[in-house]
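One protein chain omitted, others in place.
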Amino acid sequence: MSKERADDKTVLRRHHDMGGLPAGPVDPYGAGAEHDYAPWEKRVDAILRLLADSKRRLITTDELRRGIEELGPGAYDEMSYYERWIASVTNNLIEKGVITVDELGRRMAEVAAAWPAGAETLEGSHSGERKR
Amino acid sequence: MAHEHDHDHHGHDHGDHHHGHAHRSHPYQPDLEEKPLTHFQVMTEAVADLLIEKGIITADELRAMLEAIDAKSPAAGARMVARAWADASFKARMLEDVNRAATELGIDAGGIPIRAVENTDRVHNVIVCTLCSCYPRLLIGLPPDWYKSRAYRSRTVREPRAVLAEFGTTIPDGVELRVHDSTADLRYMVLPARPAGTDGWDEERLAGLVTRDCMIGVTLPKPAG
Partner (left out) sequence: MSARFAVGETVKVRAAFPPGHLRTPFFIRGKTGRVTAVLGPYRNPEELAYGRSGEPALPLYRVLFATAELWDDFRGAPQDSTVVDVYENWLERA
């Protein structure tokens, strides 16, 4: 940014606070500019809206945001937009004791095993677009 | 709209999803069954399952919310803009309170306050959310990926005219380019200026000129010609 302070280190701002940082073209009509939201992505959105609604008030928008901010700078390079959302929602639910790590891990393993085409491991390559 | 998955197009048998496992609380609605699930898709399915099992949400609520998400589109915002162009007193009410004005058109813009900022011959407005991706979703639907991109979030507050040029939009030097960073509880939309040559047009025809992008402020509405 301009008017650089002598102590202007990246630690002063978290990764999400990116107003004014150098970046490439927006390229709004290019290949990666838009994509039809996948059903699983809309499901993440729907889950969040339900958890945040007046009936439940289990999570707020700011808790979601804070959860995303705390995923760390790598999150923006390695995870897509809704991957960051579900990661934050899940972390929040664990923190709040709504779900336990144990039951989540077991259910995730069941889901992966039941899927005809299998599931990727964390170490494997990820499908989907990066850097949304 | 439903996300019913049509099984008829696939050669393999889908009857074995539940073998050996506890009953799934809701059916898979896969994007592409022949691809492996990613870690986060697995997480999404598992979290949804657990929430439904625990009675925190129901499968019906989830389905209804998905339909509600799909039902939102820029058309609602376009109708409001068209009404504002045609009716000065509605415009005043819209500028005062978008959510309340929306109800006049039978539109539910949700509980988060949305504020409209008006383009004039002296001021052109552009909306961004540098910190995340705040957007008037409950009025005009989900934002395009570019709106949520690093490039748009970083550069729009610093070199808005260059960003607009990428959209093919040039704002005259004498006009104030006003960028709104949606940092707090409000969401913003641009009320674009009515294009010339549209005298006497009905609202439906006017709404046809109003695009999503001109309500973000990166473009002007379509011209009348």
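Just so it is clear, A and B label the chains in written order, and each chain counts residues from 1 on its own.
Everything that follows uses one rule, which is that a residue touches a chain if its C-beta (ideal position, glycine included) is under 8 Å from a C-beta of that chain, and two chains touch if they have at least 3 such contacts.
In this text the structure is predicted, and so the values were computed from the model without any measurement.
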Give the residue, chosen from B:Gly55, B:Gly106 or B:Gly174, that touches the chain omitted from the document. B:Gly174
Hey, which of B:Lys54, B:Arg100 or B:Arg161 is the one touching the hidden chain? B:Arg161
In the whole complex, of A:Glu63, A:Glu83 or A:Glu120, the residue touching the missing chain would be A:Glu63
Touching the absent chain in the whole complex: find that residue among B:Thr130, B:Ser149 or B:Thr219. B:Thr130
Out of B:Ala86, B:Leu105 or B:Leu186, the sole contact with the unshown chain comes from B:Leu186
Could you list which residues of subunit B touch the chain missing from the display? 130-131, 157-162, 173-186
Tell me, which residues in subunit A touch the chain that this view leaves out? 1-3, 12-14, 17, 19-20, 60, 62-63, 65-66, 69, 96
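We adopt the following convention: only the chains that are shown with their structure count from here on.
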If you average the CA atoms of subunit A and of subunit B, how many Å lie between those two points? 18
Taking the touch rule as given, give the residues of subunit A at its contact with subunit B in the complex, in rising order. 1, 16-28, 32-35, 37-40, 42-47, 49-51, 56, 58, 65, 68, 76, 79-83, 86-87, 89-90, 93, 98-99, 103-104, 107-108, 110-122, 126-128, 131-132
Complex interface listing, subunit B residues touching subunit A: 3, 12, 14, 16-19, 21-22, 24, 28-31, 33-51, 54, 56-57, 61-62, 65-66, 69-70, 130-133, 142, 144-146, 148-155, 157-158, 163, 166-167, 181, 213, 218
